[in-house]
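The complex appears here minus one protein chain, its other protein chains still in place.
By written order: A, B and C. Residues from 1 in each chain.
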Amino acid sequence: MALRIGVIGAGRIGKVHAETLVTRVPGVQLIAVADVISAAAEELAARLHIPVATADYRDIIRDTSIDAIAICSATDTHSPIIIEAAQAGKQIFCEKPIDLNLARIDGALEAVEKARVKLQIGFNRRFDANYARVRQAIQTGEIGDLHMLHIISRDPAPPPISYIKVSGGIFLDMSIHDFDMARFLTGSDAVEIYTVAGVKVDPAIGDAGDVDTAFMVMKFVNGATVTIDNSRKAVYGYDQRVEAFGSGGSISTDNQYPNAATISTGQHIRRDLPLNFFMERYTASYENEMRAFVDAITNNKPVPVTGHDGRVPVVMGLAAKKSHVEGRPVRLNEIS
Amino acid sequence: MALRIGVIGAGRIGKVHAETLVTRVPGVQLIAVADVISAAAEELAARLHIPVATADYRDIIRDTSIDAIAICSATDTHSPIIIEAAQAGKQIFCEKPIDLNLARIDGALEAVEKARVKLQIGFNRRFDANYARVRQAIQTGEIGDLHMLHIISRDPAPPPISYIKVSGGIFLDMSIHDFDMARFLTGSDAVEIYTVAGVKVDPAIGDAGDVDTAFMVMKFVNGATVTIDNSRKAVYGYDQRVEAFGSGGSISTDNQYPNAATISTGQHIRRDLPLNFFMERYTASYENEMRAFVDAITNNKPVPVTGHDGRVPVVMGLAAKKSHVEGRPVRLNEIS
Amino acid sequence: MALRIGVIGAGRIGKVHAETLVTRVPGVQLIAVADVISAAAEELAARLHIPVATADYRDIIRDTSIDAIAICSATDTHSPIIIEAAQAGKQIFCEKPIDLNLARIDGALEAVEKARVKLQIGFNRRFDANYARVRQAIQTGEIGDLHMLHIISRDPAPPPISYIKVSGGIFLDMSIHDFDMARFLTGSDAVEIYTVAGVKVDPAIGDAGDVDTAFMVMKFVNGATVTIDNSRKAVYGYDQRVEAFGSGGSISTDNQYPNAATISTGQHIRRDLPLNFFMERYTASYENEMRAFVDAITNNKPVPVTGHDGRVPVVMGLAAKKSHVEGRPVRLNEIS
Partner (left out) sequence: MALRIGVIGAGRIGKVHAETLVTRVPGVQLIAVADVISAAAEELAARLHIPVATADYRDIIRDTSIDAIAICSATDTHSPIIIEAAQAGKQIFCEKPIDLNLARIDGALEAVEKARVKLQIGFNRRFDANYARVRQAIQTGEIGDLHMLHIISRDPAPPPISYIKVSGGIFLDMSIHDFDMARFLTGSDAVEIYTVAGVKVDPAIGDAGDVDTAFMVMKFVNGATVTIDNSRKAVYGYDQRVEAFGSGGSISTDNQYPNAATISTGQHIRRDLPLNFFMERYTASYENEMRAFVDAITNNKPVPVTGHDGRVPVVMGLAAKKSHVEGRPVRLNEIS
């Protein structure tokens, strides 16, 4: 019988997951969608033939015919919804970050553990073919022992200042994906982080108390040195690449392009710009992560991205921020 | 209201179109599937929740609630089904080739014209992003006037000998895609074809009366020289590339790969093999062509690949074969 | 003791060889330079500290202290100088083509054979690292049995009309390099050539009795199909590439660039244009061929490019031209 699921939050990412569940994931039925803006929930329900639309996510949690939920609402609602859903025995998929506050994260993870439900965190990039190939090369020894890992992660344009003010800043809304990627690719954990960061793209970001350009170098438990290069603005588009270097060789990935054409003119040899942003670049990964969630629930397997995996990058983000503020390497165990 | 469609033929390509219609094309309902092997129809219907499964395609043609059909059955059934479907007022999508016999093709096209229904031929590669980009470069003058067009089209492995015996041979089952591509990219038509071909891959293909390696050079009406390089077997996988050269520059496309990773070892710098065959390589194009068909019917637009577009490549295939047999350039108007 | 050499012809290619001999080839002394324009000979001699400059090449041939000569004068002087030099016992390096007339070529080759001197023809591209790598791949079986070979050879701009009028035309002044490349890479010989050609670049070239865009497809003795794509004008620069396809794989070469930088901007991903013309693109090959000549003479080895190797591409050029004029495949044995 098909898994019955409800989506909480009908914003950008909620729509992506709803469409994926309806058109691309077998063995699942999308039963209900909730959004505080009821028109958003209704519009989405109408378009995708979802039976129930509601403004109150509790309608979904109370519906005993629903097996699982996908939490795509605002970050500060994640923890309370996780706790309520766990208590109601729902299986849970939750967008990253779980929360910006470690105590609240810990509360949510405790509720999940107590209720013995599953919780998968939405680090979708783990399900991208490029990163999966790099992880394979590292984990199978194809490039020997890992010495260095460089992660380049640059957005095509900064988000609105209003978003930056509530997102937790670059280390918690943007680098967090790369912290997770560092853990996923290395299969190890950070010990210490040193950050060099500043405002290069837009002074308004500085005025909002954030930086827009950040570089982090980290010592990992397995002895590898890992770096992250973040920018809020790469004029040529979404720049998402990694290079891993080891005793047996290296592996590096290129960006993804809308086509594989090269054009030669009297001026230069050129190709079109890469896929512009995460919706296009990571389309397949959103589909894959949702398939993996449905598979984990249906077949009672461990989820591929756990609550712990959701917690650690928040710790790393806090350490990176502290390093930036204090101008010195910060050990992760300095973060409570 | 959703367009109601029936699929005739539940083999490899029938399955692709059925899955696409069910999971990836909005505004359409897949109502029925037919296959002479009734188990095949039933299995597909069960998996995709298609209401009707039948061994007799006439059940679909007689069903007046069905607006359109997709013909995915054996080539020699295409013409008669087109004629019957046209007479029943159905809108028609038909896999290539329409037929191997020009008189039978003409009969089918007449029936379509008389019934004033639409007929779209399944040259899916026109809907691939790479080829679309090349066409754009040629048609918009981005590379000036077109002088040369080279089409490389090599399969990873030959089909079974049993298929080769009934397919019409390499010029009609394989080159036919490239003949269409030549017309699509140039926006022009061939005048003359010269073929150099032979048996390089498997003597059994020669015993079956076919060749497995073919090169064609063609003069086009617009003055361009167009070449096609076909092989039944490229050990590194499906090789599908074009290069267009003109007075203002050139454009060339690369293959599509499962990932964009480059691995450096003590032996060499390498990447994984390209996507292996047409189902993977052209996934998006199958989806796009079916969307275009549904759009043409629903919104009463011209279909993007007409019956004439389906007929001409058959003429080209016959000319290419004649050139190979007679060892001389053959003009298309030599083919009745 | 150093080999003593004289250069006949102080034009563009004569200067290249003289500079190479003086600054880049050990074991050789450039003793004399001749040019009908005596100022040209003197200027070159002064710049490179060459002891003798003369307007009369016979001064070099008569100089018994000189072991070898490099013939870099006008094409119609090649045959008579070869004959005189051979009779004087000189070792001979001669630029391509030996002559445009087969009877005159044969006369020169007979004189060489009779005098038992060595004659090396200046097909420098054989000494380029890219083509050497392709030949290695073909000859060692790295790509299995050769099925197809595609040669792309496009100039950045046409030569002056005055040159086209005396050069023998595109098939004998430009394609000739590619005919040699086809023989060098395949290690085989052409049986039949079919040409499609026209005037696309400049009507004045047509008025001069030549074409500027030519495509040739050839059947080779070893069963391979070989093609050549020639254009007098590629706006993006000198385009020199090959692709070989065989039962075990393929090998293809890219152009050479002034740098390996990729630039990403808000418009596109691009690189600078390739090295613009043969002097820059083939610098190393000129050096390598002269080293090979000096080595062959000094150590009494066979020369790597023989008089026969100089004759055959002229036959191929005449066959290609005949095919273009008559619009049919021409067998090489139709050329006397």
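The working rule: a residue touches a chain if its C-beta (ideal position, glycine included) is under 8 Å from a C-beta of that chain, and two chains touch if they have at least 3 such contacts.
It should be emphasised that the depicted structure is a prediction, and the values quoted were computed from it without experimental measurement.
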item: Among A:P160, A:P302 or A:G327, the residue in touch with the chain that has been omitted; value: A:G327
item: Residue of A:T23, A:S38, A:N101 or A:T227 in touch with the missing chain, whole complex considered; value: A:T227
item: Touch residues of chain C, complete complex, unshown partner; value: 23-24, 129-130, 132-134, 137, 142-143, 248-256, 258-266, 272
item: Sites on chain B contacted by the missing partner chain, in the whole complex; value: 234-236, 239, 264-274
item: Touch residues of chain A, complete complex, unshown partner; value: 144-145, 147-148, 150, 154, 194, 196, 198, 200-201, 213, 215, 217, 219, 223, 225, 227, 229, 231, 233-236, 239, 245, 247-250, 327-329
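What we mean here is this: only the chains that are shown with their structure count from here on.
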item: Geometric centre distance via CA averages, chain C-chain B, whole Å; value: 43
item: Chain centre separation in whole Å, for chain C relative to chain A (CA means); value: 58
item: Sequence positions of chain B contacting 2 or more other chains; value: 248-250
